[in-house]
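Quick one: the structure is below, questions incoming.
Only one protein chain is missing; all other protein chains are in place.
The letters A and B name the chains in turn, as written, and every chain counts its residues from 1.
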Amino acid sequence: MGALLRWKLDAPAVTPERGAALGAEAWRRLRRNRVAWWSLMFLALVGLTSLLAPLLPLPSPAALELSAEPTPPAGPWTSIGNHGFQREYWPLSSVDERLVDARVALFGDWQTGPWLGTDSKGRDLLSRIVWGSRTSIAVALLAMLTSLVIGVTWGAFAGFVGGRTDRVMMRIVDVLYSLPFIFIVIFLITILQGWKDLLETRLGLNREAVFYLSIGAVYWLTMARVVRGQVLSLRHAEFVDAARQMGASTARILFVHIVPNVFGIIIVYLTLSIPSVMLFESFLTFLGLGIEAPRVSWGLLAVDGADTIHPLGIDWWLLVWPAVAMGTTLLALNILGDGLRDALDPKSALAAKGAAQT
Amino acid sequence: MIRFLLRRAGWFAVTLFCVVTLSFAMMRAVRGGPFDSERALSPAIEANLKARYHLDWPLWKQYAAYVGPLELGEQRAAWLGGDGTRVFGGVLAGDFGPSFRYRDTTVNDILAQSLPISLALGGVALAFALVLGLAAGLVSAQYPRSSLDTLVRTTATIGIAVPNFVIAGFLVILFAFLVPLFPVAGYGSWEHMVLPGCALGLPFAAYIARLTRAGMLDALSFDWIRTARAKGVPPRTILLRHALRAGIVPVVSYLGPATAGILTGSLVIERIFAIPGTGSHFVNSALNRDYTLAMGVTILYTTLVCGLNVLVDVLYTWLDPRVALEEEG
Partner (left out) sequence: MGAHNGLRGRGAGKQGFFVVLLLLAVLGYGAWRVGLEAGLDQADFTFANGAEPTSLDPTQTTGAPEGRLMRAIFEGLCVLDPKTLAPLPGMAERWEISADELTYTFHLRSGARWTNGDEVVAADFKAGFARLLDPREAAEYAYLLYCVRGAREYATNVDDSGAALRGFDTVGIRTPDARTLVVELERPVPWFLYLAAYPPLAPLNQRALDEMRAQFPNTWRIERLRPENLVTNGPWRVVERRVNDRIRLARHDQYWDRDNVAFETIDVLASEHLSTNLNLYLTGAVGFVNEVPAGVVPRLAGRADWNPTPYLATYFYRVNVTRPPLDDARVRRALALAIDRRALTSKITRAGEPPLYSWVPSAITPVTGYVPPALRTTTEDPVADYARDVAEAQRLLREAGYGPGARALRRIEIHYNTQSTNRDIAEVVARDWKLHLGLDVKLTNQEKKVALDTQRRLDYDISRSTWIADYPDPASFLEVLTQASANNRTGFADARYDALLAEALTARGAERKRLYAEAEARLLELLPIIPLFGFTTTSLVDPRLAGFHPNNLDIHFPKFWRWNADGERR
C-alpha cells in the first residue's frame, strides 16, 4: 500500500501557485461535494463513538466466557439487551475509568445484546469493534503525528535551505525509500522489544507506544517529500521575502510563515495515509507483530475472522463485520482525502470532473 | 541518456552501500541469535557452530567479510564448510553467503529459486489488475454517473479499503469450497496462481480502474476529441481509439510503483496460499535471525526498486519526449 500512496501523492497536480491553505473558500467547496461531506460526517460519528466507547452500554470487550461457542448475530429486534454486564477491561486511563463509572451509573448492569454476534470466547463482537476502533484510530493518529513532526521538519528545512543541504537530505530520504518498509518496521519492533527495560522504565513507553512510533518512523518519508516540494515553491514568495527583510529568523520564517501555508496539503496527505496505516496495522497483526492481548484492534479482529475461513462451519460474522467496519471507515477516509484535495485545488477537480467523487 | 544511466548507477551503488550497512547493523542489534532454540546448545557445540559461520569474529570483520572478498589472515575457516581454502565471497562478488536457517542452501540458491515464483505471481496479479482495472475504468468512463459506474467505483474503493488477507479469505471460500474451481493453496500449475493472483491484484485493479476512469474523462474533454466528435466519428471509436490512448498514460506511470507494491504485498498472499516465493523470507528471515538471508532479501528489494525507478524514468522520456531525463527529482 505504501507504494500506491506514494504515487498517489507524487503524481496528481497538487501544485498550487501559492500555498494551499485550508481557507474558507476550500471549506465551502468541500461542503458542496456531497459525498465527501457525508464521509466527513460519518468519520466524525466513528470518532465520537470510539472516544465515548466506555460510556456506551456495551458488554465488556475483555470478559472471557470460556466454554462459549461463537454465536451468530441476533439483531436488536430479537434481544435488545440484558443485565449481564461485567466490568472487566484492560488497564484503562483515568479518564476512561471515569467514563466507565458514568456508564455504570447511567445504565447499571444493562448491556446490549449480541447484535453482531459473539466470538469463540463469548465476547461481544459489536463491543470489540467499537473498542477496536480506538486502537486502530490511535495507531493511525499517533503514527501520523510522529510522521508529521519528523516529516514536516525534515521536508520544510530541506526545501527552505535548498542547495547542497537539500540534496543530501533528500538523498537520505531516497535511500530510506529503497529499504523494504516492512522489514524496517519488523526490525524496529523486535529491536525495541529487546530494549524493553530502557523504554519502559526509563522513558515510560509501553509496547503500544513503541508500535505507533515504529510505524510513524517509516511513514515520514513521503511527508518530507511532499512538504519539501511545497516549501520549494514558496521559498521565494513575496510574503516570505517580506518576512526575511524584516529580519525574521530561519526557524521563524519556516514555522510561522511557510508551514501554515502548506498545511492544507499536509491535511490531505494525512487523510490519505491513515487508511494505509490502518491496513498496515492489520498486516502486522497478521504476521503476529501487532497489538497485545487483551487489547483489541480492527486488524486483530480481521485476522481472527480470516482464521475462521474453512468449511468446518464458517462463522461469517467474525469476518464480515470487522471487514465492514474497516472498509467503510477507510472508504470514507479515501473519499474525504480526494474531496479535500479537490477542494484545495479546484483546477484538478475541474479537470477530473466526476472522478473527484470516487 | 548514457550519462543519466551512469549517474543513476552511481547513486544505486551509494544506496546499496547504505542499505547493506544499515541492515547489517539492524540485524546485529536485535536480541537473540540464529542458533537459539528451546534446547540450549552445549558451549563447545555453540562455539563451533558460531565459528563455522564466523559469528565469533569481531563485528567489523564480519561486516568486511560480508561485503567483500577479503583475505582475513590465518583464520580462514570457510563459510560453507570445507577446509578454508576460500573465504566466503561477499556481496561484491555476488555471493550472499549460506543461509543460517536453511542450512543446506545458500542465499543465492534460495533467491534464485523463489524470485521467479514471486515474479510469476506478481505478473499474474499485475496482468489481472491491468485487464480488470482497464476494463472497469473503460466501462465506467463510457457511462459516467450511471448505476454501472457507481457499482464499479464502489467495488473499486472496497478493493482498496479491505486488507488483502480478508479478500483472499473470501476468494478461498467462494472459489475453492463453494464452487470448487481452483485449488485452495499450493504451487505447481497455473490453476494454483489464479486465486492468489486475484487476491494480490485486486487492490491494484481497483486503483487502475479509478485512474483509467479519471484519465479518460479528462481526455474526453480535450479539443481534439471534440473535433473528432464533431466530425462524426462514432462514440465507440472515439472512446477506444482516441480517448483510451490518452487515458492509459497515468496507468503506465503507475506501473512502476505498483510493481514494487505487488512484490512486497505478496508476503501475506504467499503465506495464505503456500506459494514458495520470496515474500515469506522478508518476515521469517528476520524472525529466525537468519542474518544472511535477511540481508539478501533486503538487497534484492533495493535493487528491484532502484531498477524499476530507472525503467519508469526511461519510459517517461520515450512516452513523452518533452520530459527530459533529470536526475534531480
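Quick notes on this one:
Everything that follows uses one rule, which is that a residue touches a chain if its C-beta (ideal position, glycine included) is under 8 Å from a C-beta of that chain, and two chains touch if they have at least 3 such contacts.
Bear in mind that the values here come from a model prediction, so they are computed numbers and not experimental data.
Summary of contacts with the chain left out: across B:V19, B:I117 or B:L263, the touching residue is B:I117. Checked against the full complex, the candidates B:A65, B:V91 or B:L130 give a single residue touching the omitted chain, namely B:L130.
Counting over the whole complex, chain B has residues 30-33, 36-49, 51-52, 78, 80-83, 85-86, 98, 101-106, 109-110, 113-114, 116-117, 119-120, 123-124, 126-127, 130-131, 134, 172, 176-177, 180, 183-190, 193, 218-219, 222, 224, 244-253, 255-256, 271-274, 276, 280, 287-289, 309, 312-313, 315-316, 318-320, 322-323, 326, 329 touching the chain that is not drawn.
Although one chain is not displayed, chain A still touches it through residues 7, 10-11, 13, 64, 66-67, 69, 120-121, 190, 193-194, 196, 207, 229, 288-289, 292-294, 304, 306-313.
One rule holds for everything that comes next: only the chains that are shown with their structure count from here on.
Chain geometry summary: the mean Cα position of chain A and that of chain B are 25 Å apart. Interface residues of chain A, counted against chain B in their complex, comprise 1-4, 6-7, 11, 167, 170-171, 174-175, 177-184, 186-187, 190-191, 193-194, 275, 279, 282-283, 286-287, 299, 302-303, 305-306, 309, 311, 314, 319, 323, 326-331, 334-335, 351-355, 358. Those residues of chain B that touch chain A in the complex are listed here as 11, 14-15, 18-19, 22-23, 26-27, 29-32, 144-145, 153, 156-158, 160-163, 165-166, 168-170, 172-173, 177, 203-204, 207, 210, 213-214, 217-218, 221, 250, 253-254, 257-258, 260-261, 264-265, 267-268, 282-283, 286-287, 294, 297-298, 301-302, 305-306, 328-329.
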